[in-house]
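Quick one: the structure is below, questions incoming.
Omission of a single protein chain aside, the complex is shown with its protein chains in their original locations.
Chain IDs A and B follow the sequence of writing; residue 1 opens each chain.
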Amino acid sequence: MVENPYLPKLAKIEAIKEETVDTRTFKIKILDEKVRNSFNFTPGQFVELTVFGYGEAPFSITSSPYEHENFSITVRRMGNVTRGLFRLKEGDIIGVRGPFGRGWPIEKIKGNDILIVGGGIGLAPLKPLIEYIILQRRLFNNVILFYGAKTPKDIIYKELFDIWKQYINVELTVDFAEKDWGGHSGPVTVLFKNFKLESNNIYSVQCGPPIMMHFVTRQLLSMRMEPEKIYFSLERNMKCGMGFCGKCMTGGRYVCREGPVFNYSEVKNFLETPV
Amino acid sequence: MPIFLDRIMKYYQLIGPVKTEKGVSFEYVSECDKVDLDYLGHTVLPPKKFFFPPIEEMFAYEYDETGNLRIYDFLEEVSKGMRVIVGVKPCDISSLLVLDKVFTGEYNDPYYTTRRNNTLVVGLTCNKPKEYCFCTYVGSGPSIKKGFDLLLSDLGDMYLVEVGSEKGWKLTKFNLDIFNEAENEDIKERERILLEVEEEIRKKGLPNFATIDKVLVERFLDRIWDDYSRKCLACGKCNFTCPTCRCFTISDEPNPDLKSGKRFRIWDSCHFLSFTKVASGEVFRKDRPSRFKQRIYHKFVYSINEIGSISCVGCGRCIEVCPAKINILDVLKEVIVGGKSVSAKVS
Partner (left out) sequence: MNKIRIGIFSLSSCEGCIVQILNLEDILLNLLKKFEIESRILGTQNRTESYDIAFVEGSVMSIDEEMELKKIRRMSKFLVALGECACHGGNFLVRDFNVGEILERFPGSETWYSNPIDRYVRIEYYIPGCPIDKEEFFTVFKSLLLEKFPEQISNTVCSECILKENNCLIDKGIACLGSITRGGCKAICPTFNRECYGCRGLSDDANVEGLLQTFKEKNIEPPTHLTLITRREGRKT
């Protein structure tokens, strides 16, 4: 019989880590050894995760591509599937399909400067890219990370920033600062004040709420960054992950199969402009 | 013909156009004299429902005695038994060819392809178009060159049968006593009838759809869409009756024990507000015009990139069932003849 790509592969929750009040990172291990060994992904790709009885939803993979036994996803409690996921404990069984989609253009950006812009939980799909860059640091030039969150409490991967800072430039901002917050405040675009485009050999990758990606893209375009070097990851209702269900279609493209990572020169001619 | 169908039923599950109190619809046939091969035009729902059902159970999950989660794939049920579907008009055969391309490629949709492989298609050329038929304009009727195992043509006192595949050939081989070799005159008679049908549809004087995609791309921001979407009731009937529409959503339903359950896929319509909704509540096609356009642009623009052709087969079902009687041909005609002023400029 034909292999059924709709069937989730069983997996176990290995560990759960609290990131913020409503966000957790789940470390997941696929049970079947063969399936586990053939599970390779590019940073930026996503999985369809099943919480049995609750349904299935797409989540970006957030672990390093060099981690083989497990992979991780970071989840904010939003809909039914995430609500179901938050009820689970370590050792509980879930289902996984994928990885799906097209990830970040790693080969293209090698040897260049890279500006990474993340907003809120949008840092999740960028994390594996950052970790890839750090592990292959000499393959990349200047790397800058701009990250914005709503409040200091909403910052995810808090403990990682100090490690990352040893390898790349990191700038943080929050929309609503509290007293003991010494850093920037305002939307992530405030971080662009001191940022200058020094060469043409720079790529930007971003993921965040649609409104953030809209303004960051406008900002980069106004700084004359080439449209084909501005990459972002789109969030859509990706039900099947394979371009069948039609729900993620945007401007005639299947975000699940042809994306979720696109560059601006690809999407600017979409009839439905996504950013 | 009843003898032939009767023999088919001995070895296959038979599906065909069956008279009901509401009209004619494709159903599983229990008595072959209920099959109505004289049905006019098309059924309300296309035969698509036998390859891609409105609600489909995909798999069940449950915990076994040892406490391990098991998944039971309903695909195994789907792959059991062979079926023959008779009386499929060329427009509907064309739509299956469209769906074939959609559901295969980088990934294969096993629920659809298994049913396709399980089912022989016995087509039926069209002898009389219905009011809204326009198959000749999109090259999908009144006859067809491929996509069938057998193709019947009603010549009045007999059927001309064209063999389209090895499987179809086998169907006739076991029934040689009721088949005679066709004569040239019969083939000519079929051509004559088909020409008549073509002529009748041509009288409708529709524009050429050859470059419709380019015209549509230019008119994406036209006022036409606002006007039509004020009329459109967004009820989704056009999607569900369309033989090439195939969007769906997936959902889980737990059993009463809450530990086991099933996953379904259900037809969905791009006209519904919830179609593009993501978990955060964000909806990507909020306004009615954008949803009204999605069906038309998917069929006539995006589809060309996706499968190499438009995905409208000219059956006219969407026109017939629309409660507001929006005629897609009027829409396209209006687009082609220049539409109205452009309400906004492309940035």
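Couple of notes before you dig in:
FYI, a residue touches a chain if its C-beta (ideal position, glycine included) is under 8 Å from a C-beta of that chain, and two chains touch if they have at least 3 such contacts.
These numbers were taken from a predicted model, which means no experiment stands behind them.
Interface note for the absent chain: among B:9, B:163, B:234 or B:304, the touching residue is B:234. Among A:68, A:83, A:137 or A:218, only A:83 touches the chain left out of the display. For the chain left out of this panel, the touching residue among B:89, B:116, B:190 or B:288 is B:288. In the complete complex, the residue from B:45, B:60 or B:304 that touches the missing chain is B:45. Within the complete assembly, residues 20, 22-23, 25, 43-45, 54, 230-237, 239-241, 251, 253-256, 258, 267, 269, 272-274, 288, 321, 323-325 of chain B touch the chain that is not shown. In the full complex, the hidden chain is touched by chain A at residues 53-54, 80, 83-84, 87.
The definition used in the following text is that only the chains that are shown with their structure count from here on.
Chain centres here are Cα means. That of chain A falls 38 Å from that of chain B. Those residues of chain B that touch chain A in the complex are listed here as 58-59, 61, 69, 71, 73, 75-76, 79, 102-103, 105-111, 113-114, 217, 220, 246-252, 254, 258-259, 261, 263, 265, 268, 270, 275-280, 282, 284-285, 290, 294, 297-298, 301-302, 305-306, 347. The residues of chain A lying in touch with chain B in their complex are 1-8, 10, 50, 52-57, 78-82, 93, 95, 210, 235-237, 239-240, 242-247, 249-252, 257, 271-274.
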